[in-house]
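Yeah, one chain of the complex is gone here, protein chain that is, but the others are all in their spots.
Labels A and B are assigned to the chains in the order they are written; within every chain, residues are numbered from 1.
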Amino acid sequence: MNTAVEIENVTKRYGDVVALSSVSLAIEDNEFFTLLGPSGCGKTTLLRSIAGFEQLSQGDIKLFGDSIVDLPPNKRPVNTVFQHYALFPHLTVADNVGFGLQRQRLPSHEIASRVADILEMVQLGSYADRLPSMLSGGQQQRVALARALAPRPRLLLLDEPLSALDLKLRQDVRVELQQIQHDTGITFIFVTHDQEEALTMSDRIAVMSEGVLQQVGTPRQIYEAPDNRFVADFIGDTNLIDVQVTQVLDQCATCVLPGGASIACNNMAGASVGAGHLSVRPERVTLGPVDGSALQGEVSRLTYLGTDIHVTVALSDGGKMDVRVQNSDSAAIPQPGSTIGLYLDIAAARLLVD
Amino acid sequence: MRKPFDIKRYPGFFPITCLCLFLLYTPLIVVMVYSFNDSNSITNWGGMSLRWYEEVFYGVESQKFKKAAFNSLSIAICAAITATTLAVCAAMAMLRTGVFRGQTLSFALINLPLMVPEIVTAVATLVFFSAIGFKTGYASILIAHIVFCIPFAYLPIAARMQSVDATYEQAAQDLYATRFEAFRLVLLPLILPGVISGFLLAFIISLDDFIITNFVKGAGIETLPTAIFGSVKQGIKPSIMAISTLLLLLSVVFVTLSYFVGRKGQQTP
Partner (left out) sequence: MAQIGSSARSSVKGGTFAGLGPLLMLPSWVVIGFFLVLPVILMLVYSFLTKEFRGGVIWEFSVNAYDQFFFNRGLFGDEAPTIEWTYINIFWRSIWQAGLATVLCLFIGFPTAWFIATRSGHSKSMWLFLITIPYWVNLLIRTISLKFLIRDTGPMNTWLMSWGIIDQPIHIINSNLAVQLGLFYSYLPFMVLPIYASVERYDFSLSEAAADLYSTRMETLRQIIIPVVKPGIIAGCILVFVPSLGAFLAPDLLGGSKTFMIGSLIEEQFKGNAGNWPFGAAVSMILLSLVLIALMFYARSQSSARKATRAAD
């Protein structure tokens, strides 16, 4: 496969604030790549650096092998769908979509036909002469997409394009976006702080925190084999149990749980003897009798979630564990206040160093 | 029935507002009314007439006032155009170029004409022109007007530009527009209401100015305010009231215009 974008050691500082700290990343051609992280972690900054709106403090960005850091934004074959769309309010939908084509000095009949085609593709053919302020949020979002796609860029950057839409619409647009990416074959870099969005849409995800790249991988890798505590905690719900690693042998670590029970764990992100953390998803813990269980505690709270029941258990050493029990099995649902044993699915528990 | 408790209402504030408007408007309205007075004596009412307007346009002093009006208007237009252009550049420098050395100082400089008392500006400019041997007259008035019009043009332009998100220009650049195209095709149309307000403001301010003009004009040239002031020194004449009324209406037309431009601009930000 071909590498579309290579981000090499990119650092961006705003005075004392480090928005990006030595980020290195390679994005393949035709990939739907997502940057995921909490707000303020530097996703927009990275995107704007690729688009050309930020001067890097350090590092290099290559597009299909050529460095682009010295090119102004209007010379980069990259288009952006802006966070709040930035549709030109004084131009009609058609003029907005044709803006980039006009700047490329295409003949006017070709501009007209390409604008018409792309508006058809996003199902806005009959809105060509409207002003953006006369469109709904979802329609504006599609105009922004059409405008960015019209010049046929080699790389499309999308900065939280769905965050302004309501839930139902967002789910429809997710599918549409994936379809468009598939049909056009353009590499997408998609920014979001919504982990569900990232998991469902992406080929690969890069998780960021405070300007630092935490992990890059497929949605499945990110969810099931997080590299560190931040990723485990940020993607989905998890229980992080402080454990003491007493021995590491052949990819198998012996961990001592707070209660003193010892378990063997071979799912790990590099472990060494000493303090560690065991990440167990709530759905991978089962409740059972106290005798023979790895951990014990008192049920402190039940939360009704519809399909599931969320059980919070206060451990005897002061910690707490979240457990998800399917609502179908009413016998398995404990009473608040009762003492109960917790059984971990060792295969799904991941040992993390930090 | 008791009035519902309204947290925003203070008894007495409404009458004071009315008093405020009364104080502001009475002199203007009185002068307007008396400009239609037929009597030769300006204090006694002698019925309606347009004779003083006739005198303004055709009387003995009409040539002088026409000339003064021409000077006033042409200076106001030139000064406003120049000041608006400079103000647009300055607003872009302050709001769209990131941070550069001397930016804070530049901001102070733009606003300096508002800070220096008019009388000081007036005498300083006069002294300066005479020191460098610049002949006072039309050009010296124009230059002085450009200087003090800049901050007035700057305020609405900068306010407007500040409310226009820089992302629009970035979107234009992202779509292959050069920086100049991003300005011409996107930023300028979006700040246009501010530019028009700034122009109108500068125009009125220039048309209005008496003190500075009075000092830098030199002999042999008059603008409307200096001509009026000269006449009034010999006593208020009815024809002066007619001219005042005309100028007053001109100002009101301009403000109304700039008000509606501004409002239209607000609807499509």
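By definition in this document, contacts are C-beta pairs under 8 Å (C-beta built on N, C-alpha and C of every residue); 3 or more make two chains touch, one makes a residue touch a chain.
As the structure is a prediction and not an experimental result, all values here were calculated from the model.
Asker: Provide the residue numbers of chain B that touch the chain removed from this figure.
Answerer: Those residues of chain B that touch the unshown chain are 5, 7-10, 12-14, 16-17, 19-21, 23-28, 30-31, 34, 42-43, 85-87, 89-90, 92-104, 106-107, 109-121, 123-128, 130-131, 143-144, 146-147, 150, 155, 158-159, 162, 166, 169-170, 173, 179, 182-183, 187, 204, 207-208, 210-211, 215, 225, 228-229, 232, 236, 240-241, 244, 247-248, 251-252, 254-255, 259, 263.
What we mean here is this: only the chains that are shown with their structure count from here on.
Asker: With centres defined as the mean C-alpha position, give me the chain A-chain B separation in Å.
Answerer: Taking the average C-alpha coordinate of chain A and of chain B, the gap between them is 55 Å.
Asker: Any idea which chain B residues touch chain A in the complex?
Answerer: My answer: residues 165, 167-168, 170-179, 181, 185-186, 189-190, 268-269.
Asker: So in the complex, the part of chain A that touches chain B is made up of which residues?
Answerer: 51-53, 72-75, 78-80, 82-84, 86-90, 99-100, 103-104, 131, 133, 147-148, 151
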